[in-house]
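We show some of the complex, not the whole, and keep each chain where it was.
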Amino acid sequence: MIPRYSRPEMVAVWSPETRFRIWFEIEAHAGDAMAELGVIPKENAAAVWKARDATFDVDRIAEIEAVTKHDVIAFLTHLGEIVGEDAARFVHQGMTSSDVLDTCLNVQLTRAADILIADMDALLAALKRRAFEHKETVRIGRSHGIHAEPTTMGLTFARFYAEMDRGRRRLVAAREEIATGAISGAVGTFANVDPRVEEHVCARMGLAPEPISTQVIPRDRHAAFFAALGVVASSVENLATEVRHMQRTEVLEGEEFFSAGQKGSSAMPHKRNPVLSENLTGLARLVRSAVIPAMENVALWHERDISHSSVERVTAPDATVTLDFALARLTQVVDKLVIYPERMQANMDRLGGLAMSQRVLLALTQAGVTRDAAYRMVQRNAMKVWEEGRDFQTELLADDDVVAALGKEAIAAQFDLGYHLKHVDTIFARVFGETGD
Amino acid sequence: MIPRYSRPEMVAVWSPETRFRIWFEIEAHAGDAMAELGVIPKENAAAVWKARDATFDVDRIAEIEAVTKHDVIAFLTHLGEIVGEDAARFVHQGMTSSDVLDTCLNVQLTRAADILIADMDALLAALKRRAFEHKETVRIGRSHGIHAEPTTMGLTFARFYAEMDRGRRRLVAAREEIATGAISGAVGTFANVDPRVEEHVCARMGLAPEPISTQVIPRDRHAAFFAALGVVASSVENLATEVRHMQRTEVLEGEEFFSAGQKGSSAMPHKRNPVLSENLTGLARLVRSAVIPAMENVALWHERDISHSSVERVTAPDATVTLDFALARLTQVVDKLVIYPERMQANMDRLGGLAMSQRVLLALTQAGVTRDAAYRMVQRNAMKVWEEGRDFQTELLADDDVVAALGKEAIAAQFDLGYHLKHVDTIFARVFGETGD
């Protein structure tokens, strides 16, 4: 997480202030539940809420931690300084540090997931808008980087919409994976803390109680969470790669928005580089790099070891902050992407109609030519177009075998673009539930 | 995928015979749909089903492919040899190779997922049985490898049950991710093939139609699939690691079943090594290694490039075969794991009652001692037990401050094991929906 690739809302989720605030809430709610159960005095539980509007002093807590070498104890000590030692006497009663730490982490991850889901909604909205805008903007489809058959720019946006919509569902599932809390004591047996305390705290913090925990919440949940982020990041890379291809000089079917004051290169003033998309490609690698460590964190020893902690201290903020930034940047790229329909047409024309070869092949087969013979007839004409830059339709019309099989009119009919667009509405209806018409 | 770590049912999913069989079914069903739509003659579509019970000649297909360098064309040529060139004339009409390849891959992955889910059911059954069997078998809980407070072996099994149950849900979700097919032509526009063909084929093959595809089914689905496998594999490692710890000489609270003829070591005949669990640890690393390549496969160029193919040819069989083997092996380990309750008791006794320190701390606090003072009182006695091997209860009874605060009877009461087990039923009810009582 570096400022360059961070947005304030997500950064705030991971600030020490937020963390201490959540710790406080967990402890205070736990106190309420214990008081309700008669385990601690109600007045003590109530007194802790005096810190409700307090600002926890991050530096002071760090100072105490430098001595105790234990962050939760340092926080509790500081809380005692705020509400008074007497009021604080029963705070954390029967609880273990991880009850606070793990529940807090999941509150933070849940909030992070909410932001990411909202990011995704914005991206989906942009993709949908652009899809309908360019629903009929014809463009050559490419496999292996080679021209294949016509498609539309709207279908390109639509498929990324569908992919990101799956990504949204994965984020929702990921959120559910980690929306649990645990107040179950040193080894998860509730020996010193009643399960009803856990239920109360979780309800207040917007979490479900973890059905069975050890000292910690099981890390397969977090592995699933980060894996989902990795998949979404890979989809970000997918869309970014499409933009990078569109913008390359020889293709130039689209361009990232280029603001007036921006300088593309210190040396070549004419350059407009797809730097946002390239940046997104790198950010995707960063988000993905959190996946394997999260999986390595699953096999903790017995009722817990603390090896996961340093990993999560870094990757939990880093992966969520980076993905938040990436989704927002991608939304901006999609939203403002400059599309060049004339260039799309010019690129498609460059191959002299070869994009129709498959269709001619089919027409020949349906006219009774064997597949193999039809293939050879198409191929020999296609090769001339490919190698000598001729026009496919013209060549076919000059090929006696083809004319004999199809007739000149039928040959010309194969070059109608509408043929390729006839199911665009069907696909849009599948993806968006509407065709826009 | 090597025979050593393979089971026949999963291997069969990935055999060339299975693949060609699925290809055939896709082509034949597609023919039916096209005939129904009047695109090809019904008699041709029907004639293709002559190959319904044929055996596709893997070697012959390989021979043809050596010339054409294209596997689907090689298969179609061979299919023509079986059903006759005339019958085969309309096979694959308007389709592209990927329509067949990608739909087939997802059929295979879906079948693989079904096997993995069944594997998981067997593992869950074993874990549940062992959990109830050892529900009250007391054992010291450990954090950081250090004795903490008592728990039970049943809770250990129960938490792995809960984790694997989450794994099962992830496998079900993963299955859903890849249970789609696509017959949408060269760039996904259905230019040469009607969307109803896709619908028919998918329905027959047990898949949903992919809402929007390019030449291929989008690879974010496969990334999510392999990520789920990676998470499950990490849970396998988690359980295996617990067994390895249990079996180490100094702990020996459990042991993998050791058959009569088995030799543990060529050099040390007394050795019984947790080799299955160690092997599972390695297998988990292998399954996880498929995750990142699957994510790298997402960003295919434009309407597809074929870089994903070589990756999937290897990882799709390897990851599913290995995880299938691992889950089956783990089930066997759990099922036959030899548990030593006396040793569990002996290990717990080794620390002279220190496991009760937290409880004593709480009792002191509740008796009115400040948290800090209570902490110091417990710590000074605990340190003597720890360093000089004394008995915690005895030391506490000899500590005037502690006796003054609690009284001798209350001190003794803190050493009752039942205190730690009182919520086992609550947890079992959460995990299994029943307590077994």
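A and B label the chains in the order they appear, each numbered from 1.
Methods note: contacts are C-beta pairs under 8 Å (C-beta built on N, C-alpha and C of every residue); 3 or more make two chains touch, one makes a residue touch a chain.
Just so you know, these numbers come straight off a predicted model, no measurement behind them.
Chemist: Of how many identical copies is the complete assembly built, when 2 are given in place?
Modeler: 4
We adopt the following convention: only the chains that are shown with their structure count from here on.
Chemist: Taking the mean of the C-alpha atoms as each chain's centre, how many Å separate chain A from chain B?
Modeler: That pair's centroid distance is 24 Å.
Chemist: Provide the residue numbers of chain B that touch chain A in the complex, in ascending order.
Modeler: 85, 89-90, 93-94, 96, 141-145, 148-151, 155, 158-159, 162-163, 166-167, 170, 173, 177, 185-192, 195, 209, 211-215, 218, 220-221, 223-224, 227-228, 230-231, 233-235, 237-238, 240-242, 245, 281, 284, 288, 291-292, 295-296, 298-306, 358-359, 362, 365-366, 370-371, 419-424, 426-427, 430-431
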